Structures are given as structure tokens and as C-alpha cells.
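Structure in C-alpha cells, see below.
Moving on to chain A:
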Amino acid sequence: MLNNNLVKGYKDNIKSLSFSDNELVSKIRKNAFTDFINSGFPKAYDENWRYTKQKFLKEINFKTSNHISENFIEPELEIDAYHLVFIDGKFITKKSIIPNNVEIKSFKNLIEGDDSNLLKKITNSDFVKSSPLALLNTAYLENGFYINVKKDTILNKPIHIINYSDTADIFYNVKYYINIEDGSKIDLVESCYSFKNISYFNNTVTEINIAKNAIVNHYKYQNESKSAYHVCLNKVTIDADSSYENFIMQKGGLIARNETVIDVIGENTNTKTLACYMLKGTTHSDLTTRVNHHTPNASSEQTVKGVADDETKAIFQGKVYVARGAQKVSGNQLHKSLLLSDKAEIDTKPELEVYADDVECSHGASIGELDDKQLFYLRARGIDEELARKMLVEAFLDEVLEKMSNETLRQAFVSVIKRD
Partner candidate 1 sequence: MSVLLEIDNLHARVDNKEILKGFSLTINEGETHAIMGPNGAGKSTLSYVLAGREGYEITSGTVKFKGKNLLSMSIEERAREGVFLAMQYPVEIPGVATSTFLKHSLNSIRKHQGLEELDTMNFIKVLKQKASELGINQDMIKRPINVGFSGGEKKRVETLQMSILEPSFAILDEADSGLDIDALKVVAGGVNKLRNDKRSMLVITHYQRLLNYIVPDFVHVFADGKIVKSGNKDLALELEEKGYGEFIGNKY
Partner candidate 2 sequence: MAATSQTKKTVEDLGDKYKYGFTTDIESETAPKGLNEDIIRFISKKKEEPEWLLDFRLKAYQFWLGLKEPSWAKIDYPKIDYQDLYYYAAPKTKEGPKSLDEVDPELLDTYNKLGIPLKEQEALAGVVAVDAVFDSVSVKTTYQKQLEEKGIIFCSFSEAVHKCPELVKKYMGSVVPYTDNYFASLNSAVFSDGSFVYIPKGIKCPMELSTYFRINARNTGQFERTLIIAEEGASVSYLEGCTAPQRDENQLHAAIVEIIALDDAYVKYSTVQNWYPGDKDGKGGIYNFVTKRGACRGKNSKISWTQVETGSAVTWKYPSCILQGDNSVGEFYSVAITNNKQQADTGTKMIHIGKNTSSTIISKGISAGYADQTYRGLVKVSPKAKGARNYSQCDSLLIGDKCGAHTVPYIENRNPSAQIEHEATTSKISDEQLFYCQQRGIEEEEAVSLIVNGFCKEVMKHLPMEFAIEASKLISISLEGSIG
């Protein structure tokens, strides 16, 4: 581990980061780094990392960069939204459009505004302490946001977090900490992408706390460079009477891993985690989701569909956990996938861990190929094979997309698929 530049070169790396002279920031970074050294990278026997060999983390030898790129290409998702723009993990104020009825503070604001309590809160959650990559993220703390949606705020447009990568061979860390107070309703969209064939390592951590009676849609589009490493950790807490809907479209990256942990801590909640993946080339995609039901009377649904072509590897690990006493929970999970190439691989592990008896939990998984009969039927109507395949794949993925409740955003994602 010590040979790794992220670790061995840590002292040099952080020198190039902003706020290195700030005492609190230095302390936060140092503590997190010490904890990270103690915990190490995720272990080979960690079930969450079963199908993504964590070895690559140790072999990455990128550096942090203080260069601020001016190149920016508009995101593929075309939506009318507020913008928070990051290039190479650095927040670009002038390109951003910030809503006025939501409290949004960049880390720069927090640090310069001397809001040390908030800064500590953001960087010191139990979740951060329990996860090596979140610790690493904090050890390199520089860019990110604290977003607070006040009570009963209804946002008229989505907040689009745009994360564009432009510089090769760098390691960057972004952190979002989002509080949603009672009775609010917001749509969050994230785009992580690059149009260059460059390698970099994007390590993002997102924490979302949803209070009571709120509605949150959280959608993500991932189309990183074919040589990039994208490791994203999400932690969501949902309180009573709230709904949280997560959707991920996973396309790019050399290794792209998205892990989401959802803790349901109040009754009458609704949780939906949706994802689709379309993998080509040599992408290794890992979607790992865990929904923890700590309280009774809740429903959660996980639906994931995807296709793996060429030499790609697709992984879905989903877990529904129902704690003792969390009665009347319905937890359903479905993973359907198509394996389109001899050299591709799909691994899946849909898991149920249930300690309450009055529950209805289920999961289903299937792996297959495109239906020959359907393909034949389309071709017999004069459609060429390539188009026929594309149509069938789109139709296959549509089952996930049609579950999205924000219709405008759904359309934007559908257009991206169609454009491919």
C-alpha cells in the first residue's frame, strides 16, 4: 500500500491542494489520513468488493493537480436546471447557476466563512469513518458542497451537478453533503463525464439526509472516459413519510463503481433505486446497493437492468436488510441483464437479510441473451441487424426508465440512450 502515490505521495499531493495553510482543514485531512492508513484500502475479502478487485486502487499512481482547466463541454444530458459545475473536481463558480431559495455553500465558502462546525459535521460522519475511500476523500478534502434545502422548499428546477474531466493522470475527490428539511421537494441530477480518452481517478462521496415528508429524486449519468477510474460512494438517510428515488445510468469508465447505502429510519417511506447499464469496450461496472430498513411500514424497490458487450464486466450486488422489529416492510429487488459477447461477464448477487417476519421481500435475477425470435422478426420486416439489436436493447432498458417519476428528466435520459 505504501508504494501507492496516493498514500506515499500524500504529503506532496496535499501541498498542491487549496486551503493547505488552513489549520482546521489541515487537521481534518490529517486525521482522516491517519484513519485511512489504519484501515487500509478495502480488503480483498470484503463482500462489497467481491467482484471488483480492489487491487487497482493500490496500483493507481496519479497526482492531485492545482491546474484549473478552462475547457468545458456541455453535458450530454440536456435539461433545464440550476448548475453546479466542476472541472477536474474543482468548482467553477462562473459557470454555475445557483438557485436562490436553497442554501448552497462550496467548501471554499465554508472554509473562508470560518464555518468550522459545519465543516466538521460534513467530514466526520460515522459513514465517513467506516469507509476507507470516504476517509481518503476527506484526507484530500478540497472541493464540494454543503447544500441545505430549508423546510417546505419546492424547487422549480433540478439542481444539476456537472462533473467534467479534462486533465489526464490526476486524482480528485469531491464531496457533497445534502440536507433536505421537512416537507421539501427537490430533483438532483449528477453528470460525470469526459470527452477525452484520458485516465484519471474520480473519488466522489455523497451524503444525503432526508427529513420528514420530503420527496427527493436523485438521478445520475455516468459516462467517464474509457480509461478513467470512477469510484462513487453514496449514503442516504430517509426519515418518516419521505420518498427517495435514485436512478443511475452507467456507461463509461475503465473501472466504475457506484455504491449506495440507504438507511431508512422513519415509517411510511418509499425508496426506489433504479439503474441501467450499457457497457462497451473494456468497462468494468460495479453497482452495489444496500437498503437498510430499520423501521416498520416501508417499501423499497430496486430495479436494475443492463447489457454487457465486448470485453466488459457488469456487476450488480443488491441487498435488502430488514432489522428485527421492522414489520410490514416490502422490499423487492430485480436484476435483469443481457450478455452480448463471448468475452463479457455478468456477476450478480441479490441478497436478502431479514429479521422480521411480517414482511414481503423478494428478489429476482436473470441473465440471458437477446431473443433470437424477436431479432428475426425485426429483420424479417427489413430492419438491419444492428438497428434491430439496438431497438431490442432500448426496449429492454426501458423497463427501468419507465419507473422514473420525473418525466422531463426521464426524457433526457431516454434521448441519451437513443443518441448512442
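Assorted remarks:
The definition used in the following text is that a residue touches a chain if its C-beta (ideal position, glycine included) is under 8 Å from a C-beta of that chain, and two chains touch if they have at least 3 such contacts; residues count from 1.
Candidates were picked such that all candidates are chains of the complex that A comes from, given by their letters.
Every value quoted in this text rests on a predicted model; they were computed, and no experiment measured them.
Of the candidates listed (1 or 2), only one touches chain A in this complex, namely 2.
Listed in rising order, the residues of chain A touching candidate 2 in the complex are 45, 50, 324-325, 327, 339-369.
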